[in-house]
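The other protein chains are all here in position, but one chain of the complex has been omitted.
Moving on to subunit A:
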Amino acid sequence: MSGYVQLAGGERWHFRDLKCLLAAATPLRSGDVLAGVAACSDTERVAAQMALADLPLKAFLNEAVIPYESDEVSRLILDNHDASAFALVSHMTVGDFRNWLLSDECTEENLKTISTGLMPEMAAAVSKIMRLQDLVLVSQKIRVKTAFRNTMGLKGRMSTRLQPNSPTDSVSAIAASVLDGLMYGNGDAMIGINPATDSLSAIGQLLEMLDSVVGSYSIPTQTCVLTHITSTIELINRGKPVDLVFQSIAGTEAANSSFGVSLSLLEEGREAAMGLKRGTVGNNVMYFETGQGSALSAGAHHGLDQQTCEARAYAVARHYDPFLVNTVVGFIGPEYLYNGKQIIRAGLEDHFCGKLLGVPMGCDICYTNHAEADQDDMDTLLTLLGASGVNFIMGIPGADDIMLNYQSTSFHDALYARKVLGLRPAPEFERWLNDMGIMQIKRGALTVSQSLPAPFSRAVLAATAEAGQ
């Protein structure tokens, strides 16, 4: 009989193919139930996990979960598989692989070596049989370093994307949030706006605005206005100051197509930004956002569980040497991740799978008001991701994004994690904060200034005068 058979709980369980086995082995989440691919009982789920643990890693090379012929992401994964990098773990089962990852023999160097030999489905598979502490323990062994105007991913560092969104793209509202964030030591991963408009001229103005702020105060950071990659390419052609090229991506060709992108378009965007040579300490120019459930939401999941689809998105991402990849974990809503428990696990899985595959992972630790989640859940995920060595998180005034109507992490939250876990900003940015007199870290103690540095103070006075006080 084809497929996979497992005896568990006095019953004999059958899983039709690798895709079904992966889906049934996935810890419970609403999106897999919605897709009709979840295990029907807790016992079936553990039976699938047992069968998965016995599966040789090599099996993934022989059975594509989405056929090679019909999906360019499958082709990317298999064509770029590095057999020599895989050699170190090629004899292992998924269960052996988990044991090895957790062992002291498995070093940061080993993990770096094998990353190009790992398929995203292997990473997803092993994560399904790992507990949260396993995901944290292995993740924190891995450093994925990238650079543009500063350096991300160094040991003991955690950066933030300052997200100063405004529902009307008001430039002064954006500037107010930027100043607020900088004064709380946020913004080293980037200052990145989700614009309310898709008008090219308005987006061009926002790019110029952010560029002038970074230029005026010589801030060692990078900027991004998140719009479709075709718009960004057009803005580059118009001579606008583009640091990072943003795009939402997913793990199947059909889902990417629903986003209006293909692998060749992503390459085109990357080349356009590389040509600008705007990075000073490195030239990683891509910024990708992902999230479990996006393929299902586009009806493009091919019967695959949402976490395996998500891991495949990281295989797409790593092909373009991104500066940062952001899993926007709780944004998609309760039909994919129902509650705090599901969001927390998904955030840690995503971070682990991304890091294992060599992707500079960050996380938008977030939720919407119709999910069964709250600030306590975000604190839990933030603390666990901080302990995992996440490259960056979000920084939003008061955790409340007034443009996208969801809750993420605040500037204050980042300082909490930095204090409790001894994490520092990117080194270039930390020097700038220190030189500006905004924030100091001495002998592990973080202190924030009580007064504005002179140039900011003048800006606030000017704004006050301008606003007619």
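Keep in mind that, in the parts below, a residue touches a chain if its C-beta (ideal position, glycine included) is under 8 Å from a C-beta of that chain, and two chains touch if they have at least 3 such contacts; residues count from 1.
Keep in mind that, in the parts below, contacts and distances are computed from a predicted model.
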item: Per UniProt record, name of the chain withheld from view ["Ethanolamine ammonia-lyase small subunit", "Putative spermidine/putrescine transport system permease protein", "TonB-dependent receptor" or "ABC transporter domain-containing protein"]; value: "Ethanolamine ammonia-lyase small subunit"
item: From A:80, A:262 or A:369, residue that would touch the chain that is not displayed; value: A:369
item: Selected from A:84, A:216, A:262 or A:280 as touching the chain missing from the view; value: A:216
item: Among A:178, A:286 or A:384, the residue in touch with the chain that has been omitted; value: A:178
item: Residue in contact with the excluded chain [from A:49, A:150 or A:407]; value: A:407
item: Sites on subunit A contacted by the missing partner chain, in the whole complex; value: 30, 33-34, 164-168, 170-173, 175-180, 183-184, 209, 212-213, 215-218, 334-335, 338, 368-370, 374-375, 397-400, 402, 405-407, 410, 412, 415-416, 419, 446, 448, 450-452, 454-460, 462-464, 466-469
